[in-house]
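A selection of the complex's chains, in situ.
Letters A and B mark the chains in the order given here, with residues in each chain numbered from 1 onward.
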């Protein structure tokens, strides 16, 4: 088990039987299970064989949580996931569900893009409570900069391929986010909700570590 | 004289004597004169020969205004020029001076980028008074979208080549602005303050036309 975290399976190019094969081997070890980029039908086939797996269709994520105390989760400093548009929600959900499977408290704020700034400004109080932010945006990708200018914790920016023309399948928001004029922003691959949720979990684990005994543990796998 | 506006000279690749030659021919006609992209020394040489020319070093613009009544200008709905960073000011000044030479009232709001949103929000009342906005930004180029979400007049966005790395000499803000999620935004070339100031003047002339007799004049040259 790498890093106390589940080995994650990238489901895109694997068929149901390949995924089942991998999951059944892993299930034996009792770790949480996480498969990303799983289409609905594949998920149904797998869940039929492993009924304790759960599927989140918007996020296209298949998972089995580890034995997490809901009460302990509720106490945590949360990961906050924001999306600029409603079309960005599938990517935001991939981040959110990933973080939840990894034991985080997650709060969602969707469709709060910069063209309607008031929606974002109304959230200021809420935003002050997070350990870390995952900010998902397509088109010009301006939201992470604006958020990073308002808060004092790390912002993980996720460009999406939503848009057309000069978006060039996500290149526009990717470049925008890399050039963020607000410090405290780092970027993951286009549409990589999973990577953002995973990294946010690592950071949130540190922010919540003073409540745990394992905070100073050895870093190598 | 095209469009009642001066023929504008692009000074970049011309030497002082070439520019002088052109200006002296045009001066005879009495129109306003405008030369862009003129370095300081070239400007000094030209001004020595034509003392009624003026030079604006930040904007790198050399000009002679037409006979404009300062009073009439002061009454107009202004062109507002905003810049995200202080490094973007030369491009913003090229836009501002261009608009002024073309007879506009110009208001400047610099260093109001999205990483410090409060500076922009403090301007809301001022912003409500413009005919048109020129919004200049490098790096992620998010400012035009944010401004367009706050106002109800046209926004002309100018990407700048300020930045490094994944800015790719202005490609990042250019793509960002073209993908603006707020309607009412159009974009000119990277660093093209002149083009933005010129177009803003055309629009401001229409917004101020009810005070003039020439508003319904023929559109062709």
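The rule is short, and it goes like this: contacts are C-beta pairs under 8 Å (C-beta built on N, C-alpha and C of every residue); 3 or more make two chains touch, one makes a residue touch a chain.
In this text, all values refer to a predicted model and were calculated from it rather than measured experimentally.
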Complete-assembly copy number [criterion: all chains share one sequence; 2 shown]: 8
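Following the convention adopted for this analysis, only the chains that are shown with their structure count from here on.
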Chain A on chain B, rotation in degrees - Cα superposition, rounded to nearest 5: 180
Between chain B and chain A, distance of the C-alpha-averaged centres to the nearest whole Å: 42
Contact footprint of chain A on chain B as seen in their complex: 84-85, 113-117, 138-142, 145-146, 148-150, 163, 165-168, 171-173, 175-182
